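I'd like to ask some things about the structure below.
All protein chains but one are shown in place.
Order of writing sets the labels: A and B. Residues in every chain begin at 1.
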Amino acid sequence: MSIWEYANPVKFMRLSGAILPWVAAGAAICTVAGLVWGVLTPPDYRQGASVKIMFLHVPAAMMAINIWLMMLVASLIWLIRRHHVSALAAKAAAPIGAVMTVIALVTGAAWGQPTWGTWWEWDPRLTSFLVLFLFYIGYIALWEAVEDPDSAADLTGILCLVGSVFALISRYAAMFWSQGIHQGSSLSVAPGERMSAVYRYPLYLTMLGFFLLFLTLVLIRTRTEIRLRRTAALQAREARQ
Amino acid sequence: MIALLLRDLRLATRAGGGFGLGLGFFLILCALIPFGTGPDTDVLASIAPGILWVGALLACLLSLDRIFALDFEDGSLDLIATSPIPLECAVIAKAAAHWLTSGLPLIVAAPLFGVLLQMPAAANGWLVLSLLIGTPALSLLGAFGAALTVGLRRGGLLLSLLVLPLYVPTLIFGAEATRRGAAGMDASTPLVFLAAITLLTVALIPFAAAAAIRINLR
């Protein structure tokens, strides 16, 4: 039994259909519980109640980056092994990643206004998220523009590879270009930087919730894409008969 | 490969080749900025390096869709793909022709247009040097975008959308080098990074662009 078995659309549909309700339920429970727990945490001694936006901001930002990485891996699998499910999963993930990036940027702005006194700051992290958003937009637009599905998968795969290299360079270029005022890593375990357990555990819960939410959405969207491909294939055969 | 480069140069300089359009656009852009910001010398001097870099980048973008689209329409691209020249080399030749006809005139003109924007004279050398190092990457990345969108009917706008994010690192280091030069500081660090990005582009992009062309031709 190899993992590549699930590259077969029928097996993928069967497995994803079976686990989807459980993943969706897990996503709902973890996200809601984590957010409610987060709201009930005490206000921070410096940032006040505004710190609670972190429970949306950090998981969304984390997913924004990880979804791009997932697309990169899926594109590589498609380009190397030609598994259609992989290409369709990358296509399905892109809009979710773009929305996660927007959530991270908007919640960041809403938090930055009272804390830093500005909605937007050309900080390296903010800048690289904006660039990441532009890459998501370009990737989605290329999928929409190319008519032949296999060509679209190939071209977007190449764009994803090249885009990953340049998104990474942009991140370090932005660090060189501006010193930045963004907080250090929220998950840092360095002594003195580690977040208090009061905030840490609800944050872990929302992160798990956002991951399961992404999994739910990407499974639903990939299933839709597979059905669309199958419909198109059946129609094409119908037209020829 | 040389033949392809020479043919593209000849086509660009013949009537209807569009040679000089980018330069005209660059001039208009530099002339419009002071109308937008006001004629204050200090304001203009402080933004001049960035404006010149962004202007050069946008002027370069104008002619990108011509790199492969014309050859695709008249069938030349099919014939080049079946010729003894590897498609990777054809990409390099076409990007080089684009750089010579679009990038090089901008580099020559940039210090002149810098006068319009009150750029400090000390920055001129750094501006020209950073453009010389950075613009080949712009042409190559543009060739990659053009290769991705070559078969598409409405490829022009999509091309800008795909290429501009790829230009971010080059723009950051190029403008930073010029800015440091204008401030009388040593600009060698950003220039080294700029050169690194250009070299990476030269090493990586011909393969990616050739792969994209092969996909679009089939």
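Methods note: a residue touches a chain if its C-beta (ideal position, glycine included) is under 8 Å from a C-beta of that chain, and two chains touch if they have at least 3 such contacts.
Everything that follows uses one rule, which is that contacts and distances are computed from a predicted model.
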Would you kindly match the missing chain to its UniProt protein name, picking from "Heme ABC exporter ATP-binding protein CcmA", "Sugar ABC transporter permease", "Carbon monoxide dehydrogenase small chain" or "Lipoprotein"?
"Heme ABC exporter ATP-binding protein CcmA"
Quick one: jot down which shown chains the absent chain touches.
A, B
Check each of B:45, B:81, B:104 or B:132 against the chain that is not shown and name the one that touches it.
B:81
Residue positions on subunit A contacting the omitted chain are 7-11, 82-85, 148-150, 226, 229-230, 233-234, 236-237, 240-241
Note that subunit B touches the absent chain at residues 2-4, 7, 10-11, 14-17, 71, 73-76, 78-85, 217-218
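Basically, only the chains that are shown with their structure count from here on.
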CA centroids of subunit A and subunit B: separation to the nearest Å works out as 32
Could you please specify the touching residues of subunit A with respect to subunit B in the complex?
131, 134-135, 137-138, 141-142, 145-146, 151, 154-155, 158-159, 161-163, 165-167, 169-170, 173-174, 176-177
Subunit B contacts subunit A in the complex at 144, 148-149, 151-152, 154-155, 158, 161-162, 164-166, 168-169, 172-173, 176, 190, 193, 197, 200, 204-205, 208, 211-212, 215-216, 218
